[in-house]
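Quick one: the structure is below, and I'll ask about it shortly.
Not every chain is included here, but those present sit where they belong.
Chain nomenclature is as follows: A and B, assigned in order of appearance, with residue numbering initiated at 1 for each chain independently.
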Amino acid sequence: MMNLPYGELSIGQKKCSHGRTITETDVVNFCGLTGNWLEIHSNAEFSKSSMYGQRVVQGGLVFVIGNAMFGFDSAVVEAFYGVDKLRFLKPTFINDTIHAESEIIAKRDKGDKHGIVTAQLWVVNQRNEKVLSCEFTLLIRRERLIVERNPE
Amino acid sequence: MMNLPYGELSIGQKKCSHGRTITETDVVNFCGLTGNWLEIHSNAEFSKSSMYGQRVVQGGLVFVIGNAMFGFDSAVVEAFYGVDKLRFLKPTFINDTIHAESEIIAKRDKGDKHGIVTAQLWVVNQRNEKVLSCEFTLLIRRERLIVERNPE
């Protein structure tokens, strides 16, 4: 979503990303990357007797994939300020397919080169259930950064 | 930190985790896992001319590793409610070493089996700079869950 310069963004703009199936591979690789092997994510036997009856995808994984699906463009995003009201609304299970939906909810000028933009982000599954909700705040350039790459 | 049942947790308790060096491997593997190859994280040439002069570790990676360092125990953590006021205070660079520090800042009863606990989490680097700050809220059991595993 954040591939437009500050002046072209306006409150109420919405966008919907492509989708991705969250596989057992993603869950195991995320345990490996973070070092968190909490059994609800990594132990199928333990998880059978949990309230979910199966392993649950890590909330942190849903967040970082949803964040990536949101879509950033280096030419306009200057900095990532923070996240508020991150909520895990429903569990995501292995083989669920998620996509991101977003809407710009606030913007304000910051000097003459940038603006600050806040977007609501939801991660939504194949049953059209919102599984994650949060607000993102970014520093956005007024002018697209031009990177010279010498095309032929 | 969250390896005690609800009754043994009290406001003001602090904990400090082990540390981990964030390597180029972590940064590349995280690009791969999330699918976000924003050039400030993945393009060394582009990053040389950025305000940081080098590639920056993804805020999301610092967050999920800090989260894992925080320490959860399946026997007491029943659910992960959400995160508030997540702020990226300073950049983390490749080869920085981070650890997590936490402090319990709120707790309240929830029925007779659980309580809700909020902790402040900071991720701190080898220069003793806070690079990330957020508040975590978890559902904690009053009684440790006993998992039978037939030790000899």
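Basically, a residue touches a chain if its C-beta (ideal position, glycine included) is under 8 Å from a C-beta of that chain, and two chains touch if they have at least 3 such contacts.
Note that the structure is predicted; figures quoted are calculated from it, not measured.
Enquirer: Looking at 2 placed copies, how big is the full complex in copies?
Expert: 6
To be clear about the criterion, only the chains that are shown with their structure count from here on.
Enquirer: Provide the residue numbers of chain A that touch chain B in the complex, in ascending order.
Expert: It is residues 20, 26, 29-30, 33-36, 38-40, 46, 59-61, 63-65, 67-69, 72, 74, 77, 79-88, 134, 147 of chain A that touch chain B.
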